[in-house]
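Of the protein chains in this complex, all but one are displayed in their positions.
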Amino acid sequence: MVHILKNLKKGIINENPVFILLLGLCPTLAVSTSIDNAFGMTAAVMFVLISANIIVSLIRGVTPDRVRIPVFIVIIAALVTIVDLTMKAFIPELSKSLGIFIPLIVVNCIILGRAEAFASKNTLADSVADAIGMGIGFGVAITIISFFRQLLGTGEITIFGTPVFSAPGLFDNPMSIFILPMGAFLVLGCLLATLRYTGVIKSG
Amino acid sequence: MDNLFSIFIMMALVNNFVLAKFLGLCPFFGVSKKLSSAVSMGLAVILVMLATSVVSWLLFYQLLVPFGITYMRTAIFILVIASLVQILEITIRRTNVNLYNALGIYLPLITTNCAVLGVTFINVDQAFNLAETVVSALGAGVGFTLVLAIMSGIRERLDLADVPKAFKGIPVAFLVAMILGIAFLAFGGMV
Partner (left out) sequence: MSKTNFRADIVPILFLTVVVCVSVIALAYVDSITYEKIETAKLEAFKEKLSVHFSDMTDFTSNDANDCYVVFADNIGYAVKTIGSGYGGTIEMLVALEPTNLSSTDDLILRGLSVISHSETPGLGDKITQSFFLDQFQEVFFSGIELSKTGGDIDAISGATISSKAVINGIVSSIEERFDSLVELVSSVEVS
């Protein structure tokens, strides 16, 4: 039990996929233009991550070593396609917002990385905990980035479409750079520096 | 997108894969510390993009569309990429050992490069014909290599500069990427 909790916690803090391992950057930066997008992306990634870890862990005893990467890829691709189709059918708005980054989850280094590095070598329970932890860590990272980008770039925060908070000065004169691609680099760079400065993560 | 030249410029500069579309970021920050490795990675990516774009385009229109199974495209495209990267690796290892040593470890990494998968999706989403697909893959690859080369040149210098401790390494690289991105915005006026 203790090490299940440990696996859960490490994904969020010590080995946060985005801030520490620097994996899965592409969707994190591209999709973090609004909190809604962040939630949607996190949900999709978590589903694939947990399912993939479960399957890979279950078959780890019988998977021949030589074909393990192609096998993982096929499993992940199938899961991603399922998520893609399901989203297009039931939440088309979000699907359009997230665009090609849903199918691109298949090359999200977080998922293949965890399958290869962890799930293929650990028990089912540990693998699930690892996946949930990593998923939450990813979610936390992308939500924080989206928060800053949306607030500074559009002046307000919307959750599920409805404005929840509106910064008086910013709303009329938002700093558009934050909502543009380069704003993502800026926010992440400063966040990483801040985390290092405050000692949450180590430098160098 | 009427003519091939404008597609090339659009993919390479205006909608640069790394700076505007956020594709190919992992190698961008991981590989770009030395100019030579950046260029090697870039060349490998161009090769892979060209090969996979053509093959996936053919498969899409000859196989997936006629049979109505376009939902298989994610799986098929990534498998094409994984296979072609393997084949490329084996071929290079057998024919040109020097090149293999230079590119070596980067080749398998290309499989998970979002830029490669991304360009295959863009080709079919924009309904390019074969010629346009080739040009688009070339443009995407060249744009990627260009940015990677610029970034590595800057980072080589940055390593010697006096960067505040908290920013040293990755954070300042992000800030550089931001500035590069702003600079590349200017290309918007070209098309």
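Each chain carries a letter (A and B) given by its place in the written order, and its residues are counted from 1.
Simple rule for what comes next: contacts are C-beta pairs under 8 Å (C-beta built on N, C-alpha and C of every residue); 3 or more make two chains touch, one makes a residue touch a chain.
Small disclaimer: the values here were computed from a predicted structure and weren't measured.
Asks: Considering the full assembly, with which of the depicted chains is the omitted chain in contact?
Replies: Taking every chain of the complex into account, the missing one touches A, B.
Asks: Hey, which of A:C26, A:A78, A:L98 or A:A141 is the one touching the hidden chain?
Replies: Answer from the full complex: A:A78 touches the omitted chain.
Asks: Tell me where the left-out chain touches chain B, residue by residue.
Replies: Given the touch definition above, chain B has residues 1-2, 14-15, 20, 69, 71-72, 75, 122, 125-127, 188-189, 191 touching the missing chain.
Asks: Give me the chain A residues in contact with the hidden chain, please.
Replies: Per the touch rule, chain A residues meeting the hidden chain are 33, 62-67, 70-71, 74-75, 77-78, 81-82, 85-86, 88-90, 92, 96, 99, 153-154, 176, 179-180.
In the analysis below, only the chains that are shown with their structure count from here on.
Asks: State, to the nearest whole Å, the distance from the C-alpha centre of chain A to the C-alpha centre of chain B.
Replies: So the centre of chain A lies 21 Å away from the centre of chain B.
Asks: Any idea which chain B residues touch chain A in the complex?
Replies: 19-26, 29-30, 71-75, 78-79, 82, 111-114, 117-118, 121-122, 125, 164-175, 177-179, 181-182, 185
Asks: Which stretch or stretches of chain A touch chain B in the complex?
Replies: Against chain B, the touching part of chain A is residues 22-23, 25-27, 29-30, 69-70, 73-74, 77-78, 80-81, 84-85, 100, 103-104, 106-109, 112, 177, 180-186, 188-190, 192-194, 196-197, 203-204.
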